[in-house]
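Shown here: the complex without one of its protein chains, the others still in place.
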Amino acid sequence: MELLMIAVIGILFGCGTYLLLQAHLLQIIVGLALFSHGANLALMVSGGLKRGGPPLLTIGAPYADPLPQALILTAIVISFGVTAFALVLAFLTKQVCVSNDVDELAGG
Amino acid sequence: MIDQLFILFVILPVLTAVILFAIGPRSVWQQRASLAVVALLWAFSLYGLVHVLQTGIVVLRMGDWPAPYGIILVADVLSMTMVALTMTIALAVTLFSLPTVDRARQEHFYYPLFFILLMGVNGAFLTGDIFNLFVFFEVLLIASYALMALGSDADQLRETNIYVVLNLIASAVFLLGLAATYRIMGTLNMADLAVKMQAQAENPLLTVLAMVFLFVFGTKAAIFPLYFWLPGPYFPPPAGISAFFGGILTKVGVYAIFRTFTLLFRHDPSFTHELLLALSAATMLFGVLGAISQMDVKRILSYHIISQIGYMILGIGLFTPQALAGALFYIVHHVIVKSALFLISGAVQETTGTTSLKALGGLATRSWFLSALFLVAALSLAGLPPLSGFFSKFIILQAGMHEGRYGYVAIGLLGSFLTLFSMLKIWNGVFWGADRAPTRPAGLRPLLPGVVLLVSLTIGIGLFPSVLYRVVDAAAGQLTDPRVYIEAVLGPQTPGSGILPAERTSQ
Partner (left out) sequence: MSTPFLLSLLILLPILSAALPFSRLLRHAVGPLATLVPAAQVLILFILWPDVREGGQLLHAWAWLADLGLHLGLALDGLSWLFACLIAGIGVLVFFYAASYLHADPLLPRLYRLLLLFNGAMMGVVLADNLILLSVFWELTSIASFLLIGFRSQRPEACDGATKALLLTAGGGLVMLFAILAVFVQHGTFDLSTLRANQVSLSSFIGVCFLLAAFSKSAQFPFHIWLPSAMEAPTPVSAYLHAATMVKAGLYLVARLSPLFAADPLWPAATVTVGGVTLVWGGVLACKQTDLKALLAYSTVSQLGLIMSLLGLRTPTASVAALLHIVNHAAFKGALFLTAGAVEHATGTRDLHQLGGLRAAMPLTAAAALLATLSMAGLPPSGGFVSKELFYEAVLETSSWLPSVAVAASGFTFLYSLLFFHGVFFAPPRESPHAHETPVGMLLPIALLSGCALVFGLAPPVAEALIAPAVGLLSAHAAAAHLALWHGLTPAFGLSLLTVAIGGAAFLWRDALVPLLRACKAPYSFDRAYSDGVLGVNAFAVWLRTRYMTGHLTDYATYLMTVLLLALGLPLWWFYRHTAFTPDVAPVEQYEIGLALLMAIGSLGCCVFRARVPLVLSLGLVGALVSIFFVLFSAPDLALTQILVESVGLVLFLLVFRFLSPIARKPISWSKRGVQVALSVGSGLVVALVLLAANLGQIHPSVVAPFYLASSYLLAGGRNVVNVIVVDFRGYDTMGEITVFSVAALAVFAMIKLGSQGNPGPPDLSTPVLPSVILRAIARLTLHLMLLFSVYLLLRGHNAPGGGFIAGMLTAVAIILQMIAFDLRTFLQEIPWNPLRIVMTGLAIAASTGLGALCFGYPFLTSAFGHLHLPLIGEVELVTAVLFDFGVYLVVVGTTLGIIRTIAED
């Protein structure tokens, strides 16, 4: 099971990288979103994957490792905040610099 | 009880940000309150540093949970030095910001954002938990994104885009590294990690982890070959912000390298630290070459940051007590001088409207005082005696000689020479030559208190290097022997046994 998830994470990072290398800011932001999905799943894997054992102390052991879940929660919130910022930045960039194409931006 | 107040370095800034928001963006109290809080924290940070030097490492358990379960703040000499340094720069930057930050910026949360930045930086320096380090990295980063983009002109937006995207990549890799770390070691507390890693000599898996973290922190610290992002974004923001970024922000990455490569990744120095050495040499040279290639004061200064980070990494690569002490000495010196130079460039910008060497000239005839301040800082940066730069360079290079690393010492000296070369470029372009710079009505005098503070520090350190050396020596002592750190966090350790967490003291 872990192996499958690791493969999925690899795919997420691979596709994320591909998008990062594209020219449009929206693509880049989507690539970053894929990165953060991948990283969150990686944290999930780091606690060991367990089915049917949510760490709620009402249902009885064995529980899944709760720490990675807490960490992912933090990571999701942070990446949401930052992605929102990046998106607005792209939006403003379009308004001020007329383009969202990083090559055109660099070209001045 | 006084120990518990160390949390104020992190929490007081965020509360201040809230209060500044509450009192309204137009109020003059924005400025007064900011200055008051920064001055208060500055004084407290100096007190804290002395306190830590005298009584040893201060450990704070967040939520009163013992390590490794809860998050621990660890104020050792290194951390407190960095915090005190941060607050010093914050004070100078605030002093500079009061007369220079325009109304629009002030009304759009300049000061609250600055305080959040302080919170993130102090939090990153003080934390003893590696995931928490990630969190505070994000705090300081988002505040820095905001401060960088504030103003929203085309240059700023373009550079901020680059800065944000690259940092987000690094953050994702950071998370990946944290996932791997937790998977391998089962803990996130740095002291606990250190205990468990001690037993793993030359385990290649730890080298994999070390490389992940080196990549992440190296990106933040702008070491070779990851430095390409740095000079751009430091150019457009107002000089106060550039000064703080240039002085402190990259040093958070350097600090993280220091922490992880002295506490955690000691398993295979013949690879990891040797690599750091090689990178440091390349960083020194490429950074200074970049500086030479530029024709603008702020850009030249930005490139120098890179070069000088090389010296710091050289210290950690050499990995001897004196080298670590030297690198720390270098950090202190660099942060002070670099911020001073950025503020001076800001003063130039305020009074002339430009920082381009091609448009400037002859400012020495306008203000001998400003040019003297610049000259002292510039010579200090180039490592000329008798200023702080000379001693920081001396200590590291002497350590390098002791290790028989003559090549690196020679590169260090070459870097110093090229630094002098490029500082002369600024001097000749801005202060000497025909007086042809445009004039703006802005008065120079109110801009200078912060600069004077920093420049007198570099002179002071140059005249009395032993005072600072005692501090960095103590810090290096703690870094060289991680048991001190581990036992402060986890309690007494018996060799070979697992961790013995202390009981929770209260409920």
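Note that the chains take the letters A and B in the order they are written out, and that residue 1 is the start of every chain.
Definition applied: contacts are C-beta pairs under 8 Å (C-beta built on N, C-alpha and C of every residue); 3 or more make two chains touch, one makes a residue touch a chain.
All figures in this text were calculated on a predicted structure; none of them were measured in a lab.
Enquirer: With the full complex in mind, choose from B:Phe96, B:Phe136 or B:Tyr485 the residue touching the hidden chain.
Expert: B:Phe136
Enquirer: If the hidden chain were put back, which of B:Val74, B:Val101, B:Leu397 or B:Val489 would touch it?
Expert: In the complete complex, the chain left out is touched by residue B:Leu397.
Enquirer: Which of B:Pro99, B:Gly232, B:Pro269 or B:Gly353 touches the chain that is not shown?
Expert: B:Gly232
Enquirer: Touching the absent chain: which residues on chain A qualify?
Expert: On the chain A side, contact with the omitted chain comes from 1-28, 30-31, 33-34, 37-38, 40-42, 44-47, 49-58, 61, 63-67, 69-74, 76-78, 80-85, 87-92, 94-96, 98-103, 105-106.
Note that only the chains that are shown with their structure count from here on.
Enquirer: Could you work out how far the Cα centre of chain A sits from that of chain B, in whole Å?
Expert: Result: the chain centres lie 28 Å from each other.
Enquirer: Which bits of chain B are touching chain A when the two form their complex?
Expert: Its residues touching chain A are 131, 135, 138, 141-142, 145-146, 149, 152-154, 157-158, 160-161, 164-165, 168-169, 171-173, 175-176, 178-180, 182-183, 188.
Enquirer: Taking the touch rule as given, give the residues of chain A at its contact with chain B in the complex, in rising order.
Expert: It comes out as residues 16, 20, 25, 28, 32, 35-36, 38-40, 42-43, 45-47, 67-68, 71, 74-75, 78-79, 81-82, 85-86, 89-90, 92-93, 96-97, 102, 105-106.
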